[in-house]
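This part shows chain A:
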Amino acid sequence: MTYAAKNLTTGGRELIAFRVGGQEFCVNVMSVREIRGWTPATAMPHAPGYMLGVINLRGAVLPIIDFSARLGMKPAEPTVRHVIIVAQVKSQVVGLLVDAVSDILTVSDGDIQPTPDIASDFERSFARGVLAIEGRMICLVELDQVFPQEEREAA
Partner candidate 1 sequence: MDMNEIKEIFFQECEEQLAELESGLLKLNDGDRDPETVNAVFRAVHSIKGGAGAFGLDDLVSFAHVFETTLDCVRSNRLEPNQDVLKVMLKSADVLADLTNAARDGGSVDEARSRQLIKELEALANGELPQAAAVEPVARPAPVAAPAPAPAAAPAVTDEGFQPVAFSFDEFEANEPPAIEPTTFEILFRPKSELYAKGNDATLLLRDLSRLGEMSIHCDMDGLPALGSINPEAAYFAWKISLKTDKGEESIRSVFEFAEWDCELEVTLAGDHAAPGEELPMQPVPFDLSMLDEEIPASAGAGEDDDQVAAQQREARDDAVSAAATASNVLQMAQTARAPAESNRSAASASAAQAAAQQAASAATPTIRVDLDRVDRLINLVGELVINQAMLSQSVIENDTNGTSSINMGLEELQQLTREIQDSVMAIRAQPVKPVFQRMSRIVREIADMTGKSVRLVTEGENTEVDKTVIDKLAEPLTHMIRNAVDHGLETPEKRVAAGKNPEGTVRLTAKHRSGRIVIELADDGAGINREKVRQKAIDNDLIAADANLSDEEIDNLIFHAGFSTADKISDISGRGVGMDVVKRSIQALGGRINISSKPGHGSVFTMSLPLTLAVLDGMVVTVANQTLVVPLTAIVETLQPEASAIHSFGASQRLISIRNSFCPLVDVGRILNFRATQANPVEGVALLVESEGGGQRALMVDAIQGQRQVVIKSLEANYTHVPGIAAATILGDGRVALILDVDAIVAASRGHSLKPEMSLAAAG
Partner candidate 2 sequence: MKKRVLTVDDSRTIRNMLLVTLNNAGFETIQAEDGVEGLEVLETANPDVIVTDINMPRLDGFGFIEGVRKNDRYRAVPILVLTTESDAEKKNRARQAGATGWIVKPFDPTKLIDAIERVTA
């Protein structure tokens, strides 16, 4: 509640930053339900490579996406140190496997720079912009694109 109130008055937003394969990304804190440790997932048949499978989240079946593999980077080899960011994407809840959560940032819309046009279409599709924080570059991720609608609604 307090987040929402603050965002409304200052136009600022809270972001959760995380690390994947040495790069930093962030998502809007409002879409994050919880952050939890890695537990082995049950493989899904005929799933894309980045789909690690499903886990039991208090009785609900939660699909887990390997964020690194999703971006076309090296697939993760999940360990107990990996974390799952449980996020709400439209009406569904999904888990993102990342290396670690690094920061919580408060930024204003003005801090977000457009995605540089050297990026490929693929990267541009899920990057909503980039942030420069204390000399680091953090990519703001569009979750809808990470877990595309067409695939979820297939069949």
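Selection criteria: all candidates are chains of the complex that A comes from, given by their letters.
Methods note: contacts are C-beta pairs under 8 Å (C-beta built on N, C-alpha and C of every residue); 3 or more make two chains touch, one makes a residue touch a chain; residues count from 1.
This one's a predicted model, so the numbers in the text were calculated from it and none came from an experiment.
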Complex member touching chain A, one of 1 or 2: 1
Partner candidate 1, residues of chain A touching it in the complex: 39-47, 53-56, 58-63, 92-94, 151-155
